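Missing here: one protein chain of the complex. Every other protein chain is in place.
Coming up: chain A.
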Amino acid sequence: MSNTEHPLVRNYLAAVAREAAGLSPERRNELLADLEEHIAVALAEEPASGDDGVRAVLARLGDPRTIAATALGEEPPAPQSPGFAVVRAVVRALAVLVLLGMASTLAISANPFIAAIPLIGGLWCLWAGPQWRKRDKVIGTAAALAPLLFAVVQAMIAAFGLHLGMGDAFFPVMLAAVALPAAVGFYLLWSAVRPLLGPPVRAA
């Protein structure tokens, strides 16, 4: 039996493994192998024998938490792959597109108050998205509000029997109120993804 099979040593290495859970598996296994190797050598040279010797060797090695924290400090933060960033930007842009699309469709066809739900969701996704500049966010918000505005104006016309002389222009205006958010949605999708598809981001 190797002297690193001692229960105290097993417990110690298990504690290091637990504390070092944040390390990559490769780095963690390397650390554990280094420590086990150290313990084997140190025990062979340790004057005290038995459990006392094991305890002395482990006490000099130190607190598993401190060792794990040092190892985590040496590990450079995992670079996020550009592929992942593209996927995330596309998913976010599609969420904005779908939610604002739902909002404009509902605003025209049903109760504008129901449209508020996807509208708020879509705007939240838009403003939380780091990939858009403020200008894009303002454009997106204005476009998202257009169908709602149209629905409200239309409801007022119906309620008060107003005649604004829209007449034949009603359908083109309604189409524009729906098409505008769709067009802006695609613009947002494009502006989110375009910078990621350009030349690879230069490493810092």
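Some points to look at:
Rule of thumb we're sticking to: a residue touches a chain if its C-beta (ideal position, glycine included) is under 8 Å from a C-beta of that chain, and two chains touch if they have at least 3 such contacts; residues count from 1.
The criterion applied here is as follows: contacts and distances are computed from a predicted model.
The chain that is not shown carries the UniProt protein name "PadR family transcriptional regulator", picked from "Quinol:cytochrome c oxidoreductase membrane protein", "Sulfate transport system permease protein CysT", "PadR family transcriptional regulator" or "FecR anti-FecI sigma factor".
Among the residues A:V9, A:V54, A:A71 or A:L119, only A:A71 touches the chain that is left out of the figure. Chain A meets the missing chain through residues 16, 27, 30-31, 34-35, 37-38, 40-45, 59-64, 66-67, 70-71, 73-74.
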